[in-house]
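For this depiction, one protein chain was excluded, whereas all remaining protein chains were kept in their positions.
The block that comes next holds chain A.
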């Protein structure tokens, strides 16, 4: 097959390009996504290739962008919008929660909104205030949304293609710090779709559960643990909603111990939901309480301090060490 070396940013760009080629109703719009190609260049070249009607800049107003996407989706289009940064998606929050998420439900299935809200998110890029939020929990908490977060280049391509084809609105969380991660990939390869978690690494002793930007850290931690004699499974959620209880719980039952790794603040978050679900379902297989390594419950810190906030290999390994091994 055709293996190519791509960054995640290039894979996302390719996914948009291929989706727009495959379906004339796919539109891409937002702030600076036209001739500039987006501040992260994810939409690079799309206006040139598909014209201004298909990929265009809008006035600077996120609620307007998402609201317009709702109307376009109501009338036969498949809009993909970019929120320039995670924290700049908040002006659109009312639209997302009150309309995007609810339209199918409030119309008894008569109006569906096939649309994608692309959200460059999370930290680790030395970004200043308001550029590094992990906002996935707000969306995951909202019934009616599908929330996806790729961690690999191959997934970035395939999950974005699937998200655009998905019959319901998808909040597509793009880990900014992985935009420049390069991988040898085969874009024609079939990878599991939305709603399926995958086991990235098998190990019998404990399970790390992660998604988006935390997956590579979890993989690194597992590598170090293996060198130290402890075999860790790593589960990559890929989609936060729908949540793949089956894959997650199977891994936890196999290993009897688990640590959830997430960059977002832990309080009332996706990570707390995972702990609750795993505890409810796997209690008798657990040899220790499920631990979490998350961001502290603080606003995302300034660049010089972000190293304290981000889950790192050592913190993950410490959490694994704390899984009451002496009792087993």
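In this text, a residue touches a chain if its C-beta (ideal position, glycine included) is under 8 Å from a C-beta of that chain, and two chains touch if they have at least 3 such contacts; residues count from 1.
The rule is short, and it goes like this: contacts and distances are computed from a predicted model.
For the chain that does not appear here, its UniProt entry gives the protein name "2-oxoisovalerate dehydrogenase subunit alpha", which is one of "2-oxoisovalerate dehydrogenase subunit alpha", "ABC transporter domain-containing protein", "Hydrogenase maturation factor" or "Cysteine desulfurase". Only one of A:39, A:112, A:198 or A:313 touches the absent chain when the whole complex is considered: A:112. For the chain missing from the display, the contacting residue among A:8, A:55, A:70 or A:132 is A:70, taking the whole complex into account. Contact with the omitted chain, checked across A:22, A:36, A:61 or A:305, is made by A:61. Within chain A, the residues in touch with the undisplayed chain are 27, 53, 58-59, 61, 63-64, 66-77, 79, 91, 94-95, 98-99, 102-112, 143-144, 146, 167-168, 195, 241-243, 245-246.
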